[in-house]
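With one protein chain held back, the other chains of the complex are shown just where they sit.
Our next item is chain A:
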Amino acid sequence: MSEFVRVAAADAIADPGKQVFEVEDQIVVVFHVDGQYSCLDDVCTHDDGPLGDGRLEGCTIACPRHGAKFDIRTGAALSMPATRPTVCHEVKVEDDAVWVRLRS
């Protein structure tokens, strides 16, 4: 199991907002919505679209390539053309910072 990695100060990500980070050789997107943080792989399971470049609406992120939607809290695929969830990583807020632990 990997360790928690500090990615940013808690107030560095706007609410609502998102930001892309490199964590242990992987690119992830951290979301901040309604005071809650969450983190997904920056990979759309349809055709590898970059979710971090997508449009955030409430708790949904839309892939910029073909529009598939994912739930930012779980990674679940909510609409076609994606059918499989993307990986959702663990997030915690501690010492005024956001920490991410990768799930493989």
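By definition in this document, a residue touches a chain if its C-beta (ideal position, glycine included) is under 8 Å from a C-beta of that chain, and two chains touch if they have at least 3 such contacts; residues count from 1.
In this text, contacts and distances are computed from a predicted model.
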Per UniProt record, name of the chain withheld from view ["Carbohydrate ABC transporter permease", "Transketolase C-terminal domain-containing protein", "FeS cluster assembly protein SufB" or "2-oxoisovalerate dehydrogenase subunit alpha"]: "FeS cluster assembly protein SufB"
Which of A:22, A:57 or A:94 contacts the chain that the document leaves out: A:22
Residues of chain A in contact with the chain not shown: 5, 7-8, 19-23, 25-27, 43, 47-48, 50, 104
